[in-house]
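Input: one structure, supplied below.
One protein chain is absent from this view; the other protein chains keep their places.
Here is chain A:
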Amino acid sequence: MPAASTALPPIASLELRRDDAGAVLYISGRLDAPGSAQIWPQARQLVHGEIRVDASAVTYCDGAGLALLYDVIQRGATVEHLPDRYATLLAQLDPTTPLKTAPAVVSPPFLIGLGQRALAAWQQLYQAIAFIGELSAAVALVLRNPRQLRLGETLLHCAKAGADALPIVALVSFLLGVILAFQSAIPMRQFGAELFVANLVGLALVRELAPLITAVLLAGRTGAAFAAEIGTMKVNEEINALVTLGLEPVRFLVLPRVLAVTLMAPLLTVLAEVIGIFGAALVLLTFNIPLMTSAGQVMDTVGFTDYIGGLAKATFFGFGVAAIGCLRGLSTGAGASAVGNSTTRAVVSAIVMLVVTDGLFAVAFFYLGW
């Protein structure tokens, strides 16, 4: 059996011969993509300045082969005897005109670059402000004329953002309650103060964690979905179609979504609070604290203002998450990757918004003495 050769059989080949008139480079074989790739490095080495290239033995020449010949001609060679049917193709490339080089692209000077960035940032801000304005206008319109609200669409989004999110919100908040209770019960036991774990977990969940964790889940589930949905509609020109039908996208698409999530966020937060506290109470049961005692502790510590403050936060978070999702969707550029970008940006900016506004709420509540 013959030894298997690792080298590919030659598809095209080059040969340099000298005759009376000087050096001639003979190209033969198939000049398709693999063939041209085989001889391209050699051709570049051999062709410097004027040389004659004899292509009479070329049996096939496609785009790749033409690119090779073009390159060779641009380096100063003259191609001869190329079979006619390929020669017409080569002539279309106009290979003998000297290369014109466009001036190199210079990156703009620092100051211009800075200005461009500032402009882009300003435009984003402008867009956000305009969006808030449009949304307010739509809300005002619906308040004056409630029939303008698309009720069916709003209820559908309530179900999608609220009811469908129940399992995940319940699961995460249950886990959160269990972990919080367990982590704080062990050190507290050293002081014999397991009982107060209920106070701690209850207060933390109602004031901070339940609204926050619900909002993060909403950002990941619903905000991202809004950005992707509206972004895809933008890419498909569906938004354009709406506008030409004389329907404002903000009233039509954004308002039902924002309204639904703003309503659903506090409801989900209540669920998260109850389930989280229940999870904590279950842990405390293993520390021999009965459920009734835990419940009593929670009700004694968590005041009405704590509860209302948490829900107010949740409402605001819900509004923010939905509005950001829709804004990112509406500002989607063109193409599939633009939808991906919008979705990512929706989630990231929603979470940044949550952190910042949560801090602002903390400061506000501090000064209000809540």
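Couple of notes before you dig in:
Operating definition for what follows: contacts are C-beta pairs under 8 Å (C-beta built on N, C-alpha and C of every residue); 3 or more make two chains touch, one makes a residue touch a chain; residues count from 1.
One rule holds in what follows: contacts and distances are computed from a predicted model.
A chain of this complex does not appear here, and its UniProt-recorded name among "Urease accessory protein UreD", "Transmembrane protein", "Glutamyl-tRNA(Gln) amidotransferase subunit A" or "Putative ABC transporter ATP-binding protein" is "Putative ABC transporter ATP-binding protein".
Of the listed positions A:24, A:37, A:51 or A:93, the one in contact with the omitted chain in the full complex is A:93.
Of the listed positions A:76, A:115, A:187 or A:359, the one in contact with the omitted chain in the full complex is A:76. Of the candidate positions A:247, A:334 or A:355, contact with the unshown chain belongs to A:247. Among A:51, A:67 or A:139, only A:67 touches the chain that is left out of the view. Interface residues of chain A facing the missing partner chain: 49, 67, 70-71, 74-76, 93-94, 99-102, 232-233, 236-238, 240-241, 243-248, 252.
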